[in-house]
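With one protein chain withheld, the remaining protein chains of the complex are depicted in position.
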Amino acid sequence: MTIGEIIGIWVAAGLTLMMFSFIYRDNAFFKLGEHLYLGISVGYFVNIQYWQVLVPDVYRAIKVNHDFLALIPSILGIFILLRLIPSLAWLSRMSFAFYIGGFAGLAIPNVLHGYFLPQLFETLRPFDAGWAGNLNQLVILLGVFTVIIFFFFSLEHKNVVGGISRVGLFFIMVSFGASFGYTVMARISLLVGRFQFLIDDWIMGVIFRQGG
Amino acid sequence: MDFVNTILNLDRRVIYTIVGLLVAIPLIWPFSLPVIPTPETRGIYNAMDALPPGSHVMIAADFDPASKPELLPMLEALLAHCFIKDLKPHLLTLWPSGPGLAQQAIERQAEKYGKESGTDWCFLGFRYGTVAVILGMTSSITDTFVTDFYGKATSSMPIYERVSDIADMDYLVDIAAGATVEYWVVYAAEPEGVPMGASCTAVSATSYYPLLQAGQITGLSGGMKGTAEYEVLLREEYGQSFNIPTGDATKGMDAQSAVHVFIVLSIIIANICYFISLRREREERRKA
Amino acid sequence: MLFFKRQWPIIVAFVCGIVMWARYYIPTEQSQTLQDEFVRWARILFGFAAMLGILSLLHHHWNKIKFKRPGYGFSWITLVAFVIMALTGLLPISWQWIGFAESFRDLDGPHMYLFEYMFVPMQATMFSVLAFFIASAGFRAFRARSVEATALLVAGCIIMIGRVPVGDLITSGWTASIGGTDYSILPFAQVTDWLLNIPNAAAQRGIILGVILSQIAIAVRIIFGIERTYMGGGD
Partner (left out) sequence: MRKMLLIAGLAALAVVVPTLAAAEVPVPIETEVIDVPNDDGSALGVLWFWDGDAGLDIRVTVEADVTRDELDSYQLTVDETDLLQRAREELADRLGPILPDLYEATAQAAELQLRLRAAESEGNPDAASIRQEYWQQQRRATRLGRQRDKLWEWFEGRLRRPGGDYIFERAQTFDYLTATLDHSNWVPLAEVSGIGATLEEGVITWSPKSEAVERFGHHPYEPDKVYYAVGTYRALNPGMLSGSYTNEPDEIDYTAPRTITLNLEQGRTYNLRLVVERMQMDGDEWYTDENDRPVVLESATFDLGGGAPRVNFFNGAYFNNLIFAVGFAVIILIAIMLARRNPNMFIRRISGLEAVDEAIGRATEMGKPVLYLCGLDSLATLSTLAAINILGRVARRIADYDSDLVVPNRDPVVLTVAQEVVREAYIDQGRPDAYKEDNIFFVTDDQFSFTATTCAIMMRERPAANFFMGYYYAESLLLAETGASTGAIQIAGTDALHQLPFFITTCDYTLIGEELYAASAYLSREPMLLGSLKGQDLGKALIMVLIIIQTLLFAIHAVIALSNPGILQQSWDWLKLLVEPL
């Protein structure tokens, strides 16, 4: 292990503990870490921006490929940055209108084809999966129907409709429960990951110098 | 104060300490619970394993360090699988903070299996635009990523001699910490007819089950558990011959299990106490 | 002038929207080129839009320092960290003199060093802190207040146990023999699978169909100039 790596791991461990100090309460160490993180991440994004966008898409397109059309989006891009100057902010609308409008147009047929139709197709397909499969398919049909009823705002939730929407709510709750369980899992995984770093890399690897 | 009130007013610090210990202890003294792969994860593994050597696989590493423990080992396992099976991975990321981790992963695996950039694999790097990038690649990969991450022109790479766009890929995998799976399905996998697998953080796993149900993705790996399952599948089959060490996600499963059990028990106990105290209140009110 | 400020963007959005929509149904090469070119332009625009976020953040912190608002000391840290991180990657100089690799692109260059030992640990820790809070909320706030909350909590607990190895372990021993076949009494793994694949998928599908409809509604509103929030305020 090089000196650089050892210093790096100490720094990383220190920063990890700094961020953990938020558990106790919001404090100066945490704020320090948060602001440091902000600066580092913005510095990192600037690099990504430069090397992965400006160089290949603008510089290379014009210098190497002689593709002068790339100048137009670059000018529109500069318009976007003018949003920071209040008197010229209106210029940015042109750029936003261009891409937000265009993507709205792209989205309609693509979302229908890639998501809406396949899901609808799968919901409506005839059952042919044997006894248990058909039962499951029925449950899915029921679930989709009742959930849509729950989010249907043109009917009062009374009597039959109320009952159906309550079934829908129950489906939603089971699904949210699943997502709840999974979210808990995710957060704990992150904690486990941090502890793996602290224990394996820092305490065992650097302080006790065991393993590699 | 009796038990019920003690539980209901338990100090936060006690709980924090228990959680900290439950994570730390299994990491220091592991008890190696068996990880049994689910059909969802097998869906990705089997699809990858069935590809003939020389097939092209596109892997999108759409995550950042915030989900490193969940997804980075998955990326490494997938890349290792590719290199073991002689598949050609095309790695890219749609997340601006993604390239750093992806670079580490692919360079580590490529070095281990002795694979060449530009011939056996390609790390395309990052471009802004998510949907714009995917749509661009459905028409041409080398026009969308004119250069790879290292600034080398992609059009002159041998790996792009036979493939030009996403339709030429044999499999797609999105390793996603956000909503990119949707975009990959809508703009790439469905219209181009390329089979796809999704690996996501546990937070968003539930929202992709309809896609799995409808066969729009062949498999789904959710969070660190899914990753651990993939590691286990890979190790079971190739661990001996390729000297694959136990993965980080597999190692973390003991701690994960311990904390889960604790949280579930705590919810149950706290709710029981809550109902007891509710009843007591009601009784007291009746007396008064 | 007012025309360019108000009507012009709406016309642009309408034309772009309708063209990109209609071209989907036209399979000619020119139509594909049109989309490719739009997509390439949009990619460059996205790059600049991302820069806007960066600039406004720096602007915010600069102002904080300039007007000495509370906590402006922390803003110095942000700015200094930014400058160091940016320069390590952008400066075309050799870093070998302080023991790094020559270029920032190499894994042992200074830029990736900062990335690995500062950016990664801090971002990874940020959300892992929540694990502690979830555990404490389990004691203090997750209550079965209503039928719905109960359903949610029960499903959540089943998933939490069923989706980790311990779920398989604690139920593997408990089996009942019916007609010679061993059935698991508490088949957590199977129940979990069923919950996720059937009721969960059904609910998510219902939600997705609704969400897609609202996405289409918003897209239609944008194309026809009814939704104008993207334009920001002002005249």
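By written order: A, B and C. Residues from 1 in each chain.
Throughout what follows, contacts are C-beta pairs under 8 Å (C-beta built on N, C-alpha and C of every residue); 3 or more make two chains touch, one makes a residue touch a chain.
What you see is a predicted model, and the numbers here were worked out from it, not measured in a lab.
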| item | value |
| --- | --- |
| Where the missing chain makes contact, among the chains that are shown | A, B, C |
| Hidden-chain contact residue, picked from the options C:Gly47, C:Gly156 or C:Pro187 | C:Gly156 |
| Absent-chain contact - pick from A:Leu54, A:Leu82, A:Leu120 or A:Met204 | A:Leu120 |
| Where the unshown chain meets subunit B, residue by residue | 111, 114, 151-153, 156, 158, 161, 164, 170, 190, 193, 195, 203-204, 207 |
| Footprint left on subunit C by the chain that the document does not show | 21, 24-29, 31-32, 60, 71, 101-103, 106, 126-127, 130, 133-134, 136-137, 140-143, 145, 148-149, 152-153, 156, 207, 209-211, 213-214, 216-218, 220-221, 224, 226-227, 229-230 |
| For subunit A, the residues touching the chain missing from this view | 22, 25-26, 30-31, 34, 38, 60, 63-68, 108-109, 112-114, 116-118, 120-121, 123-127, 141, 144-145, 148-149, 151-157, 172-173, 176-177, 179-180, 183 |
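Simple rule for what comes next: only the chains that are shown with their structure count from here on.
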| item | value |
| --- | --- |
| Chains linked by the largest number of contacting C-beta pairs | A-C |
| Residue list for subunit A, restricted to those that touch at least two other chains | 23, 41, 44-45, 49, 51, 53, 57, 103, 106, 110-111, 115, 119, 122, 140, 175, 178, 182, 184-185, 188, 190-191, 193-194 |
| Where subunit B touches two or more other chains, by residue | 16, 19, 23, 66, 68-69, 96-97, 100, 127-128, 135, 149, 151, 206-207, 210, 213, 222, 225, 256, 259-260, 263 |
| Interfacial residue positions of subunit B with respect to subunit C in the complex | 7-8, 10, 12, 15-16, 18-20, 23, 33-36, 38-39, 64-66, 68-69, 96-97, 100-101, 103-104, 107, 127-130, 132-133, 135-136, 139-140, 143-144, 149-151, 206-207, 209-210, 212-213, 222, 225, 253-254, 256-264, 266-268, 270-271, 274 |
| Complex interface listing, subunit B residues touching subunit A | 16, 19, 23-24, 27-28, 66-70, 96-97, 99-100, 125-128, 131, 135, 145-147, 149, 151, 182, 185-187, 189-191, 201-203, 205-207, 210, 213-216, 222-225, 248, 251-252, 255-256, 259-260, 263 |
| Complex contacts: residues of subunit C adjacent to subunit A | 4-5, 8-10, 12-22, 24-25, 35, 37-38, 40-52, 54-59, 71, 74-75, 77-90, 99-100, 104, 108, 111, 113-134, 148-149, 151-160, 163-164, 194-210, 212, 215-216, 218-220, 222-223, 230-232, 234-235 |
